[in-house]
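All protein chains of the complex are present and in place, except for one that has been dropped.
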Amino acid sequence: MDSFLNAIVSGLISGSLYAATALGLTIIYGVSRVFNFGHGIVAVMGAYLAWMILSGGGQLNMLLGILVSLVVLYVFGTLVYRFTISPLMKKPAWDISTVLFLLGGGILLENVLLQVFGPRVKSIPVLLEGNLRLGPVSIQFNDLFLIIIVLAGIVLLNVFFKYTRMGQAMQSTAQSIPGAKVVGVDIERIFGITFGLAFAVTGFSGVLLSTKYFLNPHIGWEWMVKGFVIVSFGGLGSTNGAIFAGLILGIVEAMVTLYIGAMWVWPIWFVIFMVVLLIRPQGILGGRA
Amino acid sequence: MLEINGVDGYYADLQVLRQVSLVVNSGEVVALFGPNGHGKSTLLKTICGLHRAAAGSIKFEGQEIASLPSHKIVEMGIAYIPEERHLFRDMTVMENLKMGAYNRRARPSTQQNLAFVLDIFPRLAERKDQLTSTLSGGESRMVAVARGLMSEPTLLLVDEPSIGLSPGMRHAVFDSIAKINREKKITILIVEQEIRNALKLANRIYMLKKGQILFERLAAEVNVDEIEKAYF
Partner (left out) sequence: MKTIKKLSWKNILVILVGLFVLVYPFAGANSYMKHLFILFFVWAVVAASWNLLNGYAGINSLGNIGFMAIGGYASGILAKSLGISPWISIPIGGIITCLLVTLFLGFPALRLSGIYIALLSLIFADSLPSILTQTRDITGGAMGLHEIPGFIPNMEKIHAYYICFVFFLIAMYVIYRTIHSNTGLAFMALRDSENFATTLGVNRFRERLKVFAISSFLTGLAGGFYVHSLGDISPTTLGIEPFLLGIAMFELGGIGTFTGPILGAAVIVFGNEFLRLAGTLRLSLLGLLICLIILFFPGGIMQLVSQIETFISKQLKKRQSVGKANPT
């Protein structure tokens, strides 16, 4: 029973981190219908940026590191949209060309990072030391902190989409591009902001993931594939769907590790993915197909 | 108010608009008739910036708008009510209407416009917290028109508002358009297949066939048969 409870907790923690990773992916797809095949590398970039600042050490530097990461990636996202994705979208077959472009770009950046930072694993220090004991369950303070940050982030996003003008514009673009145009939304600008926002969120999730797991240029691929599964499970375009899917899959992963064996985790992710795509591509939790 | 001169329009290699020229004066209701697929919707879309003119000029209040992006044209005061409606399906009626007031010029008047719009379409007031995906054809048509009004337009481009509606609904829609023109002094360019009703509403009419303006008439000087004949 003890190990079961601990596994649930552990699953919730990793699940919320995965969910955070999936957010950026689902935001971009929801608004612009572009699937970011460079998603993994964006998360890794965010982590490395924070790591660079962090090498100084100390609490304040962590905050600075995260801030820098957010800003740089936001700008990077808008630039990527403006100079590469936007021209591609104006040509035919943009759904294939953007996929291939982002794939190629992702590999390019991954290897640039490899050149700059080397293949050796880096780690970002935990934010808080120590752990909490609730009966049979033991939680690291750091993990608790991570969950709180993720929850706060989700609340912030929901507020943003529901109550701000920009958020409303993004929502309407996601639901009907001609409708958004007709009410006067500047679609180009919204797409640019969407990419920037999504990249920033993704980079941030990369920082969080790196405090718990390790960091090297190649880890992005794994995060990205898990992100794909979560996003499909939760429904492409649905931020809340992504959160629930992340939590569920995190728990599933923990259960599999506990009862079947860590070696089967990866194949299980694949199986879930195939099953979801084959049976209910619009996601178990709604969204659009 | 609106001056279109020599506009050409294409869909890929297919020419759908040929040297179209027309004029809409402030306060008027102008109807655009013509067979389906002959360019009427394309013309409206070109005016409001959803489609690019290949040649020609479109002037609104003296300003050239042919190459402006759609959001700037909305800002200037032209609202387009598409035949396909393009409502935000996962939003309520109220949220759709509020989105209609998105552009900067319209936002201060949001509450007033909401009141006006719900007055013209009382049915929408009843359904204001319902998701638009649950509405009937006529009701979603009303939301489309209402949303367009929320953007504080001085010129309203309406694309086949009565299509697919029951006769009762059609009357309601035409009445509301007449009211909009009368009370708010909004100029209207309307594309319609419902010739009889549109003729009653309009001051002037144009006939568009095979992408070209065939003729222009005062509504009072033409009857339904003449127009119907021109379709063939």
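Each chain gets a letter, A and B, in the order it is written, and its residues are counted from 1.
The working rule: a contact is a pair of C-beta atoms (placed from the backbone, for glycine too) under 8 Å apart; a residue touches a chain by one contact, two chains touch by 3 or more.
Model, not experiment: these values are computed from the prediction.
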| item | value |
| --- | --- |
| Touching partners, among the displayed chains, of the absent chain | A |
| Touch criterion as defined above, residue of A:Phe35, A:Phe117 or A:Tyr213 at the omitted chain | A:Phe35 |
| Option from A:Val99, A:Val137, A:Met166 or A:Val252 whose C-beta touches the chain left out | A:Val99 |
| Residue touching the undisplayed chain, where the options are A:Val112, A:Ala152 or A:Ile260 | A:Val112 |
| Positions on chain A contacted by the hidden chain, ascending | 29, 33, 35, 84, 87-88, 91, 93, 95-97, 99-101, 103-112, 114-115, 225, 228, 232, 236, 266-267, 270, 273-274, 277-278, 281, 289 |
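Heads up, the rule we're going with is that only the chains that are shown with their structure count from here on.
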| item | value |
| --- | --- |
| Between chain B and chain A, distance of the C-alpha-averaged centres to the nearest whole Å | 42 |
| For the chain B and chain A complex, residues of the former touching the latter | 48-50, 69-71, 74-75, 79-82, 84, 86-91, 98-100, 102-103, 106, 147-148, 150-151 |
| Residues of chain A defined as touching chain B within the complex | 165, 168-169, 171-172, 175-176, 178-179, 181-188 |
